[in-house]
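Here the complex is missing one protein chain, while the rest keep their positions.
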Amino acid sequence: MGLNSILFYFFAALAVGSAILMVTRRNVVHGAVYLITTLLATAGVFLLRQAEFLFITQVILYVGGIMVLFVFVIMLVNLDVSLLQYQFNRQRFVAGVLALALAAQLFIVIKMGKTSLFPQARVPEVLPKNTEAVADALFGRFMLPFEIASILLLVAMIGAVVMAKRRV
Amino acid sequence: MSDPRGTEPSNVSSTVLGADEIILNMGPQHPSTHGVLRVKLKLDGERVVDSECIIGYLHRGVEKIAEHRSYQQFAPYVDRMDYVAAVSNGLGYCEAVEKLLGTEAPIRARVVRTILTELQRIASHLLWLGTHALDIGALTPVFYCFREREEILKIFEKYCGARLTTHAFRIGGLQYETYDGFEQDVKRFCEDFDHKIDEYETLLTENRIWVGRTKGVGILSAADAIALGVTGPVLRASGVKWDLRKAMPYAAYDQYKFEIPIRETGDTFDRYVVRMEEMRQSRLICLQAAESIPAGPIMARIGKVLKPPPGEVYHSIEAPKGELGYYIVSDGTTQPYRVRVRPPSFINLQAFDKMARGSLVADVVAIIGTIDIVLGEVDR
Partner (left out) sequence: MSHLLPPSILRLVLPVFYAVVIVAVLPLLAGYIVLVERKVMADMQARLGPMRVGPHGLLQPIADAVKLLLKEDIIPDKADRLLFWLAPLVSVTMALLAYAALPIGPAFQIADLNIGLLFILAVSSLGIYGIVLGGWASNSHYSLLGALRSAAQLVSYETAAGLGLISALLLAGSLSMKDIVIAQYDQGIWFIFYVPIGFFIYMVGSIAETNRAPFDLPEAESELVAGYMTEYSGFRWSLYFLAEYANMIIVAGIATTLFLGGWLRPFASSHTALPGTSIELLDALPSLLVLGVALYCFYLAPKQPVKIQKMVMAMAGGLCLIIAGVLAGALFASPAVLQGIHGAFWFLAKVFTYIYFFLWFRFTFPRYRFDQLMRLGWRFLIPLALVNLIATATALLATREWGGSLLLYTLLADAVTLAVAIFLAKNDEVDSAVPVMDGE
């Protein structure tokens, strides 16, 4: 187990641990903080695989952008009330089935990829520059899906603005 | 799902987010409530829904004290009301008692009083300008304003030995003759001061941010202003040409030429412009008066023990902040039976809610500044 594996398991444990804490905390702001930790730990895994651009996108967009808005909204909510509210809806049966399915998936994946449990540093020292590679892919091969996704986001954004503008 | 708090949802966002109106207590310890004013703001986000001024933290019972002091003994107390314009307070009180006595100060005394009162107006407006700018976030003007105010205070100090609570005047005239070089000092200050005002204006008047922060903020219509009894620059900025120096001249104001600046909109920017122009006009009055101070006695013959005849009198002057009135009832003894002060700050403050409703928290600070209150005077 090299340094790479140690770091990988460290980040993985951090991600899973904070994810669990996120859903179990009663205080929403604490939950948000754990979610941020999870996202950062995942970003750490990306970096470990030398996917720098993915890493930085994760940090800038999810941690630096979306989560700031999350926290922003959460802070406006009256927390004292939300602390007292019942946090679970009665869907234990559905949840149980889903959890089982997920566990089965995980089991199969782990069983299939036993060898990759301890990843070695197989990546070459110098990769082609991530940023250019991603740009080439996005604006070359995947131009159409990329633009469709953009239009979808634009529609969502305009929709949000229209809904927010309509005063009741 | 019904709202668990049972509050009336005002719009979509507040139901979805559960955002409430919050109550923000500004003061009595807050950097920009100019002393110990406490403002209770009801906020929707940052917008003011309702406001309430809570006063009395500096109440010292000045009016009650008057009933246990002789007329002369009470004179220093009035300096402690509007302590940044002590000279004006003193002038109002002395003239009120003189009116009660049926006498008048000699002309020389009245001219000197006019000069000192106008200097005090400039000093008071400078203090207002500096702190108002500081509230809006301009850090520098306050030091320039204090630099010039210092010159005025130096003149006061040379004249009567005190800088802030001067007790410069006595009932019946003046205690001290002017010092040698008084006219020159006043003139020199006035000469210098002209381009100093230009300096402030370069920093503020044409600054986009300053204009943006003051234009359209805290609008007070002329009708509202009159209904609330607002006076002084606040009233004049709403377009009402009412200045006691012109309307009911006192001291020696009828001898000098000056303009009463007015503006139309009644917003914070207009009040700023009016006060700036007032400083220029006060400077002109000082220049004219210092040019020719008539010779003569400085004290009317009123005797050492004052026993005004029974009766009552109301006398008001145009203090820097508005109409400062004294209502004095005499029962023929050496002590007033009752003194009631009409403080401009207290009455102008009543317009606060009208100005602040619907504005933002940042505007509240600008509005408190623009009314130009001194809590010593509001609470007395």
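The first chain written gets the first letter, and so on, giving A and B; residue counts start at 1 in each chain.
We take it that contacts are C-beta pairs under 8 Å (C-beta built on N, C-alpha and C of every residue); 3 or more make two chains touch, one makes a residue touch a chain.
What you see is a predicted model; the values in this text were computed from it and never measured.
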### Task
For the chain that's not shown, point to the residue among B:T103, B:N207, B:Q335 or B:Q350 touching it.
B:N207
## Note on the structure
Out of B:F143, B:Y179 or B:Y314, only one touches the absent chain, namely B:F143
### Summary
Among A:V68, A:A137 or A:L153, contact with the omitted chain is made only by A:V68
#### Entry: Where the missing chain touches chain B, by residue
11, 22, 24, 30-32, 44, 46-47, 133-140, 143-144, 147, 203-204, 207, 209-210, 212-213, 216, 219, 358, 360-365
### Task
Considering the whole complex rather than only what is displayed, give the residues of chain A touching the chain that is not shown.
27, 29-30, 33, 36, 52-53, 55-56, 59-60, 63-65, 68-69, 71-72, 75-76, 129-131, 167
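Here is the rule we use: only the chains that are shown with their structure count from here on.
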### Query
Taking each chain's centre as the mean position of its Cα atoms, how many Å separate chain A from chain B?
60
